[in-house]
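Input: one structure, supplied below.
A single protein chain has been removed from this complex, and every other one stays in its place.
For reference, chains read A and B in written order, and residue numbers begin at 1 within each chain.
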Amino acid sequence: MYGIAMAKGLLVTLKNLTKKPFTVQYPEERLKQHPRFRGEEFVWYEERCTGCASCAKYCPLGIIKIVTTPSETAPAQGDKYKLELFDISIERCMFCGLCVEACPYDALFMGSGFEQGQYSRKGMVIDIDQLRNADKRPSAFFRPQLEDAGYDPQGGRPLDWQEVGRESWQWHEREKAGMKIARPVPSDLLADGPRVDSSFVEDSVPEPKATDGPAPAGDAE
Amino acid sequence: MSIRTEPMTVNIGPQHPSTHGVFRLRVTFDGEEIIEVEPIFGYLHRGTEKLAEERNYTQIVTLTDRLDYVSSMINNQAYCLAVEQLMGLEVPQRAKYLRTLTAELQRVASHLMGIGFFLQDLGTLGTPLMYAFRSREKILDLFEMLCGARITLSYSRPGGVFFDAPEDFWPALDQFLADFHSEFQELEQLVLENEIVMVRTRGVSLLPLDVAINGSVSGPTLRASGLGWDWRKMAPYDAYDRMEFDVPVATGGDNYDRFWVRIQEIHQSIRIVRQCIQQIEPGPTRADVPLVLRPEPGAEAYGRVEASKGELGFYLVSDGGISPYRCKIRSPSLMNLTVIEHLLVGWRLADMIVTLGSLDINLGEVDR
Partner (left out) sequence: MDCVLAPDNILHDTLLFRVIYEWVGQLLPCGLSYAVAGIAIMLLLVNGVLLGAGGFSWLERRLIGRFQNRVGPNRWGPFGALQPMADLFKLLFKEDLVPRGADRIVFTIVPVAMMAPVVLMMAVVPFAKDTALANLNVGVLYVLAVTSITSIAIFMAGWASDNRYALFGASRGVAVLISYEVPVVMSLLGVVLVAGSMALDDIVSAQTVPFLLVQPMAFFVFLAGTSAELNRTPFDLAEAESEIIAGYHIEYSGVKFALIQATEFGAVLTSSAVMVTLFLSGWSGPFSDYLGWAWFLLKIGVLAFIFSWVRATFPRLRIDQLLAFAWKFLLPLSIINLFATALEVYFLRNDAGMLTTNDLWLMAGINFGVAFACLLTFGTLIQDKVRPAKSLTAASLSSPEVG
């Protein structure tokens, strides 16, 4: 009969009147964030960073600016480049996480915050000092070692660089074992695999002549 | 004596609450009746196709998130299928299942939004929309668990998905499926047979099948006109060939049928999700693919999926470089809009808004 479905609808809304609201009163209550949350305030471990600028080259928007100088330390003490500048201009960042994915040394992590609103654009650039002094609670995004350890950036303690070391996963393992990457990527195409044109970082270094795969060098240890 | 009347031209949009974005319609009314429609779009044009020519193949995944921003998962999947065809990559089984599962969850989320805004356009004060969002939020939570983002997901990557699901994802998914049934039932009870919804949408803005086919209409809009055309059935990709599901088809082609097809598709999607959970097996989730891909020069590929709005296709041409020479996006929303004049002329202002809602267009995808 006409009107029955409307009466049913009225009952549905009446039933919901007595239910607990599903919304969350944000500043007081917060939803649980998952460990993989891709947030602002990147976590960067200078000790692990070699200044290779993979992140800058891989950023789709080219918002990471890195300037390095050859280091003065002896190779025995861990030869690497010295970082002059490491700016992440998060006003244009879309938090895709590709920089984290590209980092071969697990030096860069996503953060887990989302409340970095600023009144001016100038404040939207994270510079190297901010990165150094930031609270180091890395997100587990693309870092299975943190996930396996059950680390939660929301409740967990800050981690230092030795604790976030990378765990080899499938293709790294194979690389270490000296295996060529199987079908379907022809090996000659892989020759200059990890090199990327970056719209931001000028590539003035002569092309490295790698022969077996993308093979980023092993860990610092 | 007759009263002299004049037609009145009104701009519906680009700033109008019910144009689902920044769509603009120049409509000429005779009283409340529509006599002429001129759709104008491009307000959200970001040049995605051109941008794609300057990104490498993995970076483009992030661009696809922003096409139909309520179904990023399916966009990622469509693009990755195209790249995999281009490169001849083999995707691991587990990744296929994960993609199927997430795509169906995303379809549910997208349809929920479509239904919610359709009913909002019908004049409800947001109650069905809130109920739809209640479920959608849970899906977004699941996505956050999977890939750290809720809207711009970038979960699929050429060669698989970027990472396997975390362990607590599966119990959470079960919990969602358990809750979803009663929540969605509430929404159905509220609106599916509601008499006002019926009189407002039955027999309104008919889309005959021949017009739909001539206009390249696809997705739920086409299926509401009586053709069970679904790429998941016609040319199964990922794990769809192992899924059992029905394609809801309605014959009326009116606003109610488009709405009804979406509701039924949600049920079918949940069915597919359940099957995925049963069938998925442990294994790798990403093929051995370097970060930067270089297809052979001259290679071409067209990857298509049945997105929540219709056929979404990516046509890629490679010149041997690290980015595509050309990336053409066949977006279902734009194609479904081509029949808009047929749908609107002769109907009233109030019907127009509802019809636009029943097409479920997304301007991110229309303008690209």
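The working rule: a contact is a pair of C-beta atoms (placed from the backbone, for glycine too) under 8 Å apart; a residue touches a chain by one contact, two chains touch by 3 or more.
Since this is a predicted model, take the numbers as computed values, not measurements.
Participant: Among B:Y79, B:F180, B:W229 or B:F314, single out the residue that touches the unshown chain.
Facilitator: Result: among the candidates, B:W229 touches the missing chain.
Participant: From the list B:D65, B:E84, B:D121 or B:D367, pick the residue that touches the absent chain.
Facilitator: That would be B:D121, which touches the missing chain.
Participant: From the list B:D30, B:E54, B:D174 or B:E195, which touches the chain that is not on show?
Facilitator: B:E195
Participant: Just checking the interface: what residues of chain B touch the absent partner chain?
Facilitator: Where chain B meets the chain not shown: residues 8, 10, 16-18, 32, 119-127, 130-131, 134, 190-200, 202, 228-230, 233-236, 246-251, 260, 264, 267, 348-351, 353.
Participant: When the complex is taken as a whole, what residues of chain A touch the one chain not shown?
Facilitator: 1-3, 6, 9-10, 12-14, 16-17, 19, 21-23, 25
By definition in this document, only the chains that are shown with their structure count from here on.
Participant: Taking the touch rule as given, give the residues of chain A at its contact with chain B in the complex, in rising order.
Facilitator: 2-3, 5-6, 8-9, 11-13, 15-16, 22, 31, 33-38, 58, 60, 94-98, 101-102, 110, 139, 141-142, 144, 147, 170-171, 174, 181-185, 189-190, 193-197, 199, 213-214
Participant: Using the touch rule from the top, collect the residues of chain B that touch chain A in their complex.
Facilitator: Of all residues in chain B, those touching chain A are 54-56, 58-59, 61-63, 65, 87-90, 127, 131, 134, 137, 141, 144-149, 152, 154, 162-163, 166, 186, 189-196, 284, 286, 288-294, 322.
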